[in-house]
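One protein chain omitted, others in place.
Each chain carries a letter (A, B and C) given by its place in the written order, and its residues are counted from 1.
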Amino acid sequence: MQEMINRAKELLSDGTVNRVLGWRRGDMSYNPEPSYFETAEDLDANFVYNGFCGANLSKYMIEGSKLEGKTLVFLKPCDSYSFNQLIAEHRVDRDKAYIIGVGCMGKLSFEKIKEQGVKGITNITIDDANENITVETLYGEKTLAYKDCMLERCHVCKGKEHQIFDETIGESRDTKDADRFAEVEKIEAMSPEEKFAFFQNELSRCIRCNACRNVCPACSCRKCVFDSTKFDSAQKANVDSFEERMFHIIRAFHVAGRCTDCGECSRVCPQGIPLHLFNRKFIKDIDEFYGEFQAGVDPEAKSPLTSFTFNDVEPGVTGGRR
Amino acid sequence: MFKIAKSKLPELLKAIAAQQELFLPVNNNGQVNFAAWFEGCNADIETLKTVKSPKDMFFPQSETLYTVKKEQHKLSVEPQALADQNFVAFGMKACDIQGIKVLDKVFLAEPVDTFYRARREHGTIVALACHEPEESCFCKVFGVDCAEPDADVVMWNANDTLYWKAVTDKGTALTEALSGVLENADAADEKAVETEQENIRAIVEKLPYTNLSLEGWNGNVTEEKFNSPVWEKLYKPCLACGTCTFVCPTCQCYDIKDYDTGHGIQRYRCWDSCMYSDFTMMAHGNNRTSQMQRFRQRFMHKLVYFPANNDGMYSCVGCGRCVEKCPSSLNIVKVIKAFEKEAANHE
Amino acid sequence: MQRIGVFVCHCGSNIAATVDVKKVVEMVSHEPGVVHAEDYQYMCSEVGQAKIIEAIREKHLTGLVVCSCSPRMHETTFRKTAERAGLNPYMVEIANIREHCSWIHKNMEEATEKAVILARAAIAKVNLDAPLFPGESRVTKRALVIGGGIAGIQTALDIADAGYEVDIVEKTPSIGGRMSQLDKTFPTLDCSACILTPKMVEASANEKIHLYTYSEVEKVSGFVGDFTVDIRKKARSVDMSKCTGCGVCQEKCPSRKTPSEFNRGLNTRSAIYTPFAQAIPNVPVIDREACIKFKTGKCGLCQKVCQAGAIDYEQKDEIVTEKYGAIVVATGFDTIKLDKYDEYAYSQSKDVITSLELERIMNAAGPTKGHLERLSDGKHPKNMVFIQCVGSRCSDKRGKSYCSKICCMYTAKHAMLIRDKYPDVNVTVFYIDVRTPGKNFDEFYRRAVEDYGVNYIKGQVGKVMPQPNGQLLVQGVDLLDNKQILMEADMVVLATAIEPNADVRRIATMLTASIDTNNFLTEAHAKLRPVESPTAGVFLSGVCQGPKDIPETVAQAGAAAVKAIGLLAKDKLMTNPCTAKSDELLCNGCSQCANVCPYGAISYETKLINDHGIREDRRVAVVNSALCQGCGACTVTCPSGAMDLQGFANRQILAEVDAICR
């Protein structure tokens, strides 16, 4: 972290960048926020980078690209896929960004920590090796394995290679210990009734807060079709009915072939809905139907839904069934 | 005062449900929210905070106001029936009850919102004191005592026992109907409750946000706060989602929309969020065009406009849901602290 | 709200026998917006149309629904009817209650109910219709032909013959193309030069035709009827207005080691050169890579010997910008590289040659002055082996999946010519299939076999092995006798697959014309619009679209010319108003729509947008309505719904769905 601060100060002072986009220390151990820094003092006092800095800063660069001069942005390996995809869609300006790829040891989930019976957190310390975290609470102290507190997405990490950067700082650790499509396959194997019951139950919790959409770097529309009167789709009703399914299917469809599987949607869902299951289903189908494709690797690549071959599979052939 | 062993909770719930409709915190796949009771439901009174506040028992996220039907060239309007069934809101916490009081100010003031009033009248609130307050709680800042909620019935959760005290007539009526399952409490139990309250209050004192100062926030500082340069920095991480508003126990804004059912039009209202770009969109456009303005609106409303119109009552109750749920880790505490810091810098 | 009139047609008894038209009239009259509903025997008749016109005028209708036969039948009729009454023709929707209802249903109640629903859907759609107006764009009456081979020459001649100006851009120093390299042509054995040269002369003499030789297309902008093209005239280093074509410079040039492109590298040429004797224009160019003057600054011999003073070492590339109404692509082909086919020993032996090289060897102006001889030792060959389908019909990645189409015929030609001129040479042809679909083609091939004794073996050659004695050992298989063959040959000729000229990719990108996986330009419709590109105003001539022989190329060249003439003959183009339209406020500028547009109709502009008080420069999509054909692919690709299709708008289709489902 100190290396990041030092480098950021250098780049600020030599005029390479006008500001730094990183994470600001929160008032709790677990709530740093994405933030801009413009002075060395501010960086020294408030810049933080640790396991709780899960937020993908690529999305902030859409607005960041409109600011005067260059912005130094810190991107984790998975964030860099999103940045590339945003370049492909002309939503960020490469020339406005100075990208430092930062290492990643896997990011922590506040929910996962609480799930392990932790209440009244007063302080969290992460050991140097990122093996354990010690949680001090009003009701006693607890040591948890770092691995058990990681976000789902880190267990199926795409790898710790930055897809785009001007320089890199910090080390990474391979955190992949699960199959990315295992959950999807589990659902695919269910009967239609079970599938329906599963999704109905998960989506029954949806409160239409749009956190999944607004945090998503692929959902970068200036005005979402679900907020627009253009399509007769602008509905905010939260009725225990088709509404949510429509929203989540269409959202997943709109980002299909563009979603880098950064996992932000699932991270931010206040109701813990595993939203990545929608996106990952499309990713899996695209891989199966049209050949492996990872959005955000090559900004020049054509997305699978804006290309075709003469002998693509026919609709009705269902992924995971063949 | 009465009591019941916690192990007998299912029986208690069943007995209540036999009397009235029952809503209570139910765990669904790890997430606890208020929901209608059903036999075998995963009732969860240990989790301190439900994800959503319990306000939608009184002010549902979506509700139909009336239905218009078309028969050839004739239109007819079918009014929506008001709630007419008694129900019990079981396990509400002190902060959420304070939230309902905030909503009362809005919906029970003239012109009265009849949908809301009907639900309030038919609802009996069975509160639960906060056994183990958490770090994100700051209800004390708003004068809420989570050891002694203000409700029809208050319960305490200690020593594997639920202690039950009827406070109002509604509460007494419910208690009488439950005489078959509730046991009478004795002096030792009274003592146990007192101890639990002391424990709770002691923990509250140790909470990190307990000493948050509201100095400088009142109904008379509109211009000063509105024009503060702090907002411009503060709002930056805001993603403009509605999480904070939708988990908040006091946010009361709603939108009214029509839904074409194919055989009629349902006019319904649904929660809206001042964080959304089309909030209060009118024919001429929008009176708040930037996210900074929308962000500012939310906190100005909670801490300045609402007290200005409601005898100094803040429309934040310190439940801390936004602290836990904001995707960008922004929240009202950070706002208050930022202004505090700004003020300190000026001195 | 619209004021809609619904007109229900009986179509004699075609509709009325199964649909209760009176009931339909009654039911639809309650629909929102409907102010008039009536039925009539034949709506399409003069009387029926008069009823519509009367209702439009009397009831001040703003939209029409005609419940009748298929819109494919009478939509145009009723649109014209509406127009006659002063209503915008696009305010008309048809409910197809004949083909889609009365003709396929037996039960009257059921059919009537369906007819009502179809009418409701049409009413719902017309309620959201907006008047549409076809746009107009002007036509520049000049055509550009890219490529100066026989395809380009013929297209240019035909266009010029119709009275329009036409420019040919040819990359090499002379027009003529591949055909100029051929010796004889099948199936009549005409001398290629004898039939091509007059065409070349005609093209250069025609005052409507302007030749840009040694030039390339650099940039294309604009759209159908109004293209703007930058042409790079490469520096020839010879002043075309002064040069007399005497050829002295070429004789005197001391740099003579450059492989001759025209002779496929079988011999060399001078640094200042014309590709071949009959070149048009007959003005040499200096190959600056080879020229001693350019390389070392010394020499300058050509300048000294040029009586006309035409040599200009200072000449620079020049960019000419021209406007065109139509563009014809005639970029032709080349043979594939053989580096992946080393089993045929092409790189190892001078005596393994391609068919095109054989053409040059057989040609009197070629490297051997037309004598058939081995390039390794100049000896007259006794045994020749021809191998067919080298790189054609190839299932693996090395070659091409398609049939090159011309090889069977030219190989028969070669075999026949060799056997005719040198009866002592044994000719063997290894083939997979012999394909001779064409006028007098099979007869031609049969002559080769029956009259000239060419030995055809069905089977493939696995390997050609050069021997120390200079012989070639050919190892193949005879599939009919099912036996291995090992034979000696003095020369082996490879019928090398042809592929589109390498430049076609660059040109297609500039024109936003699509190309297929083999780099052939795609036609607008494989069967019905074979000489048009999906990009309006761009036409295809010759092998750039697919393998062809000379007569087919000439025929297609003429067809492309006719299409171009048809375009140039118009003063203005009326554009289809049912085109896509982008809402600037919603557009993200993400380019996804342009990626799926088959017509290159979508471009992006940076514009100052006022989005409810927020003013900022944004990249937004702009649809060129002259190019858009209205397929709607972009509308679905657009996630925000910024892109919509006029006449088939999102809300209209949803309204139809609602009407059907309610």
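Quick note on the criterion: a residue touches a chain if its C-beta (ideal position, glycine included) is under 8 Å from a C-beta of that chain, and two chains touch if they have at least 3 such contacts.
Basically, contacts and distances are computed from a predicted model.
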UniProt names the one chain left off this complex as which of "GrdX family protein", "Multicomponent Na+:H+ antiporter subunit B", "Hydrogenase iron-sulfur subunit" or "Heterotetrameric sarcosine oxidase alpha subunit"?
"Hydrogenase iron-sulfur subunit"
Only these shown chains touch the missing one, namely A, B, C
Considering the complete complex, of C:G5, C:P187, C:G225 or C:G632, the missing chain is touched by C:G632
Out of C:Y42, C:Y422 or C:F648, point to the residue that touches the absent chain in the complete complex.
C:F648
Among C:S45, C:S70 or C:Q307, single out the residue that touches the unshown chain.
C:S70
Hey, which of C:H105, C:K323 or C:K581 is the one touching the hidden chain?
C:H105
Touching the unshown chain, subunit C contributes residues 70-72, 96, 98-101, 103-107, 110-111, 113-114, 117-118, 121, 514, 522, 524-526, 534, 578, 596, 598, 629-633, 635-637, 645, 648, 650, 653-654, 656-658, 660-662
By the contact criterion defined above, which parts of subunit A meet the unshown chain? Give residue numbers in ascending order.
184, 187-188, 190, 192-200, 225, 231-233, 239-243, 245-246, 249-250, 252-253, 256, 278, 281-282, 285-286, 289-290, 304-306, 308-321
For review purposes, identify every residue of subunit B that touches the missing chain, sorted by number.
259, 261-263, 266
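Just so we're on the same page, only the chains that are shown with their structure count from here on.
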For subunit C, give me the residues that contact two or more of the other chains.
none
Taking the touch rule as given, give the residues of subunit C at its contact with subunit A in the complex, in rising order.
583, 585-592, 595-596, 604, 611, 616, 619, 637, 639-642, 644, 650-651, 654
Subunit B residues within the subunit C interface of the complex:
72-73, 260, 262-263, 285-286, 289-290
Can you check the complex and tell me which residues of subunit A touch subunit C?
66, 88-91, 220-225, 228, 230-233, 254-255, 302-303, 305-307
